[in-house]
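The other protein chains are all here in position, but one chain of the complex has been omitted.
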Amino acid sequence: MATKQHDGRPLPTYVETAAEDGHLRSLLNDCVHCGFCLPACPTYQLWGEEADSPRGRIQIVGQLVAGAPVHGAAAEHLDRCLSCLACVSACPSGVRYGEIIEEARAKVERANARPLPKRLGREAIFALFPYPRRLRAARLLLKAAESTGLRKLLHYHWLSSHLPAILMATERLAPPVTPLERLPPRVPARGPSRGAVGLLVGCVQSVFFSHVNAATARVLAAEGFDVIVAKGQGCCGALSLHAGRMDEAARLARKTIDVFRAEGVKLVVANAAGCGSAMKEYGRFFAGDPPYTEPAAWLAERTRDLSELLAEAGPRAERHPVPMRVAFHDACHLAHAQGIRSQPRELLGQIPGLELCEVGDDTCCGSAGVYNIVEPDAAAELGRRKAAAVRATGAEVVVSTNPGCLMQIGAWLGSAGCALPTMHVAELLDLSIRGGEAPRRPLTRPST
Amino acid sequence: MSPAFAPGALQDLERACPSGARPGTEVDTIDGVAPSFLAYPKDTREVARVLKTASSYNLPVVVRGAGTKQDWGTPPERVGLVVDLSQMTGVVEHVSDDLVVRARAGTPLASLAATLAGVRQRLPVDEVVAGSTIGGVVATGISGPLRYGHGAVRDLLLGLTVVRADGTVARAGSKVVKNVAGYDLPKLFAGSYGTLGVMTELTFKLRPLPDQRLFVSASYPSPAEMAPHLAELLRSQAVPAAIEIDRAEPDAAVQVCALVEGRPRPAEVRADLLSRVMRDATVSLEAPPWWGSLPGPVTFKLTGAISAVPSLIGQARNCCAAAGLPARLWGSAGTGVLYLGLPSGTDPEQLASILDQLRTAASEAQGHATVLRAPAKSKATLDIWGPVPGLDLMRRVKQRFDPGRLLSPGRFVGGI
Partner (left out) sequence: MSPSSPVAAAVKALGSVLRSGALLTDPVELATYECDGLTNFRARPAVAVLATTAEEVAATVQTCARFGTPFVARGSGTGLSGGSVPRSDGVLLVTAKMRSVLSVRPEDQRAIVEPGVTNLAVSRAGAPHGLFYAPDPSSQQVCSVGGNVAENSGGAHCLKYGFTTNHVTGLEVVTPEGETVELGGMAPDTPGYDLVGAFVGSEGTLGVATKVTLRLLPMPEAVQTMLAAFADVDSAGRAVSAIVAAGLVPAAIEMMDALAISAVEAAVRCEYPAGAGAVLIVELDGPRAEVEEGIAEVRRVCEEEGAFEIRFAADNTERAAIWRGRKAAFAAMGRLSPSYIVQDGVVPRSSLGDVLHEIGALSEEAGIRVANVFHAGDGNLHPLVLFDDQVLGEEERAEELSEAILGLCIARGGSVTGEHGVGLHKLAAMEKMFSPEDLETMLLLRSAFDPEGICNPGKAVPTPRLCGEPPRPCQGSHPLQEAGVAEIF
């Protein structure tokens, strides 16, 4: 059997050129078709079909590179990929699947290959999500809907079956509207400073999970970091990048780079797995875009996930007991994309009285950025499976490092009649450091 | 000599087999059927010539090694020629580092064992019928206690040389322990009762001879009382090489004996573990007297899922006790293969009724009941093999390998 490995490959750019296809081809060549990725892939687990496996998608991308039209089945199977990158962890040959699917999605995006309703839905999502101001307006609408009972009304059978699936999926997942916790531009370290770190507050995170950001800032400060909440930051571009919307991603990423460069921070902390992994990719992303090559690499090198930073720095603040059984769920973009698995567990292990349970099933929960909105059926099945696995642990609370995962798991636990509270690791650490009471009721609204 | 066979056959057989060919006599009968001729080839080439000659005269051929199991299965319809392999003995190749041996089919199991013991190796196949040759053991697929730990003879057979009905010589498998080149014809030939070809050389995988063998024995008043201990034996991590049962009479106590093989000190630890599982067990260097001995002279074979062994023992008891027959039951509780021995003078109708009941019991246990051996006159009224799943495919296999139906015709399932 002849297999190929190529070293010293050219780095990609987001501009479509013939060189891009050449690069894609060399990425594809790394795949020896061994199939070790199949059992790791959520959609292969669901359907058992080659075209919905990483190996099959790599084959499809190969067809596109060879000139096959980017429509119908090809676009559909590429869209069904969650980009969870479990396949990357499983691959013995080091295939860089993340890059392959990103470039392939850019092709789908450019070819306008999707049917109209799907296209409109996606446009709507990307007109809203990366923009905190628009999200804040949406939040007010949602709040109004909640207080007038309109939100409940949506679940009447007739209505729910006549509204677009994409809208229902969004509604199902949207968390209860909580008060906005605004952060000052700078949260000073408690005690002697261990340095200044920038905090990415994000787009969806800053509007719907402002309490997680607040907890993150408090924990960092308690651990001795000056937290800089850089002004003017918005979406880091992760959602667009993972969806193959390269120009949009580049625009958002440039802005993020500019904002943090201006602050001159030592490190930038992300508390959402998808954002952190995208920012760590900036260097590669802008490698062929000279004015930004160096700044992008600068930020990429400085990006840390919250758990990564805290585990490396070691605890300083006292931890108070939090006597709870906690199920920990690995966010794919932390475990597979960033290789961060032990750090959050280590942090949880530092909390006295906390009992850590592993979720037996380490498959993606189905959240995957905007996946649970654009591919609601597959996401629902994965959410159901994950909820069952979480339930089997007998835990009292579910903890993860990514807000999207928490929304998804919370919603499906609720559907299964097991409304467990969901918490970000930052919230749990915050609780422990402050010595507060453990939550006794769900933090997310049980879905119907 | 049957006049149905053309004159000149004997002369041609003699030419084909300079090592010896002669007309058949009464003492040469195969399960009651007298052969016309016998040939005594000494190597594969002579076997090939003999079979070619036999096929040209349309002589049905039965193979004989030591002749210890010629009354097994259904009697052959006709026997034109007995190919006697008693001259084809000895080891052809044995590289001890490889733990592999190639030997001629007529080699007695005991003499092979003696040769191998010289280098502290063995073929872990029991000599259930004294005097058996390796060819006979493979052809009938008979297994004994060691099957539990080492597999049946089919699991140890790596390769073979076979002569087809028309004299074509073919090899299958190889002499290395790991090989997936081509179909696993050795498996097809193992247990085929000489109906597909004449095996002339066999290659086996060997195992080191253990330093220590310890027999852990216990006795239980009934199968029901034995059952929980047996289940625990099967789960035990002491890894016995054999788990055997014996019941001398329908209502006698059930004897259970597990064999531990290995290095002396660990073997003791393991035997000790087993004796606790079996409760009130004794550990001995000697096998119990019934170990590895096939009951008879009329023998029925019973198989079933291993959890059904206690109930099979109980049902065998019931049908023998009802008939007032002294019957001995013996077999491998670990693999689910049991043998019931009945007296020689048992009335054929009674035999048929017992077989019927056993068949029902075995079928409930997801196994089969067959007649291994019985007097020729009883066989005529017994359904020797019972229902055979996949019989149609088997007939087609037979038809391809032996289109003229010259190899042991009628001796196997469904008249194959």
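Order as written gives the chain letters A and B; numbering starts at 1 within each chain.
Definition applied: contacts are C-beta pairs under 8 Å (C-beta built on N, C-alpha and C of every residue); 3 or more make two chains touch, one makes a residue touch a chain.
Just so it is clear, the model here is predicted, and its values are computed rather than measured.
Here the chain not displayed is in touch, across the complete complex, with A, B. Among A:A74, A:V88 or A:L142, only A:A74 touches the chain that is left out of the view. The omitted chain makes contact with just one of the residues A:P42, A:G56 or A:P130: A:G56. Residues 1-6, 30, 32-36, 38-39, 47-51, 53, 55-56, 59-60, 63, 68, 72-74, 77, 92-94 are the ones on chain A that touch the missing chain.
Seen across the whole complex, the unshown chain contacts chain B at 43-45, 48, 92-93, 95-100, 120, 141, 151-152, 154-155, 161-162, 164, 168-172, 174-185, 187-188, 190-192, 196, 207-211, 231, 234-239, 262-263, 265-267, 269-270, 273, 301, 303-308, 335-337, 362, 365-368, 370, 385-386, 388-394, 396-397, 399-401, 412-414, 416.
Note that in this section only the chains that are shown with their structure count from here on.
Centroids built from CA atoms put chain B at 64 Å from chain A.
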